[in-house]
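For this depiction, one protein chain was excluded, whereas all remaining protein chains were kept in their positions.
Showing chain A:
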Amino acid sequence: MKPFAYVRAGSVEEATDAFAARPGARYLGGGTNLVDLMKLGVETPAALIDITRLPLDAVEPLPDGSLRVGALVRNSDLAAHPAVRDRYPALSQALLAGASGQLRNAATTGGNLLQRTRCPYFQDISKPCNKREPGTGCGALRGVHRDHAVLGHSPHCVATHPSDLAVALAALDARVELYGPEGGRSLSAADFHRLPGTRPEQDTEIRPGELITGVLLPAATAGLPSVYRKARDRASYAFALASVAAVLHCSDGVVDRVGLAFGALAHRPWRARRAEEALLGVAPTAAAFEHAVDLELAAAEPLGENAYKVPLARRLALDVLGRLAPVSPI
């Protein structure tokens, strides 16, 4: 591992100043992804700015009914928090479906969103990879890509984003709060991660030196029925092959609010806007769900080895929507 300077930040400003003062710096959260990638030589930071002591470790209910989650709240604590379990069940379920008890105890909310892809070519510095080293080509495109994207990929990169948490946040209309040299701003969680296009090295819309300070869960989806379901190669401690987060609310026999997002199908959590549009205002029947999900997945372009993901995602989505429908769908 390349030697690096270490700075322990005591405040958000201290952290962003320290980052600006040190070219090649990286923020350090739980380190479960960054330290792993440093051991692999994929990340070679000149300095680590340790942000784990920042006062961003609380889950606070706000007066308007929303819930603010500090960026340093650990994944295990967030999943166990009563306000999360009771009001945003899909979020708790998504976290608990990821990694292991040990990893969730270390992993932070911000670090989870910014974890890098698990594409094996990205993690192997002897292989071509446009995300790790722009211009070197994509090893996975014509290589092993069973775990890779079926939606929104480009010839430059076919990687998926591995976070379960991010998928639930996208479906729940959460916002990601940022602070950087240009001040504070927030982005919708569904738009925080990018599609690869011609710049796969850029996973998200975050700007250099910006810090994730927290995540805001809106009042609008608080208390609505929501579910996360994930399919993986083994029953536990494995990344998703496909996953679905959904929130659904009906009144007068028709859908009046729906959020549907797929995980492990694309370079970002895939918010199923077409399916949602098709469902709004219609009765929550099995036929309506099938129509909507098929409409969304019609855009899929499997690579060959990963064609199984499309029917898998379809069945997951139909199961989850069926479970959320107020009466069993006919």
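The rule we apply is simple: a contact is a pair of C-beta atoms (placed from the backbone, for glycine too) under 8 Å apart; a residue touches a chain by one contact, two chains touch by 3 or more; residues count from 1.
Throughout what follows, contacts and distances are computed from a predicted model.
Set against the options "Cytochrome c oxidase subunit 1", "Nitrite reductase small subunit NirD", "Spore germination protein KA" or "Oxidoreductase", the UniProt name belonging to the omitted chain is "Oxidoreductase". Touch with the chain omitted from the figure is made, among A:Val12, A:Leu48, A:Ala190 or A:Val215, by A:Leu48.
Between the chain not shown and the residues A:Ala18, A:Leu54, A:Leu96 or A:Cys138, the one that touches is A:Leu96. For chain A, the residues touching the absent chain in the complete assembly are 1, 3-6, 8, 28, 31-32, 35-36, 39, 48, 50, 52, 76, 79-82, 85-86, 89, 92-93, 96-97, 99-103, 105-106, 235-237.
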